[in-house]
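The complex appears here minus one protein chain, its other protein chains still in place.
This part shows chain A:
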């Protein structure tokens, strides 16, 4: 199981994560990232990894269970 962490203190509000994975991310009223789910669901691995890759500010982290 992979846990999702969205770091608002790093987020610059570009919104790219929402564009590629709206099921997992949104921007709050302050324009900064909010994770909509705590973990990556089966089959969504590559979608969420794309959001991680596209984030310019390294504000989305994935933690594999046990690590």
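Note that in this section a residue touches a chain if its C-beta (ideal position, glycine included) is under 8 Å from a C-beta of that chain, and two chains touch if they have at least 3 such contacts; residues count from 1.
Methods note: contacts and distances are computed from a predicted model.
Choosing from "Branched-chain amino acid transport system ATP-binding protein", "Acetyl-coenzyme A carboxylase carboxyl transferase subunit alpha", "1,2-phenylacetyl-CoA epoxidase subunit PaaD" or "Cytochrome P450-SU2", the protein name stored in UniProt for the chain missing from the display reads "Cytochrome P450-SU2". When the missing chain is restored to the complex, the residue among A:29, A:42 or A:64 that touches it is A:29. Chain A residues in contact with the hidden partner, per the touch definition given at the top, are 12-16, 18-20, 27, 29-32, 50, 53-54, 56-58.
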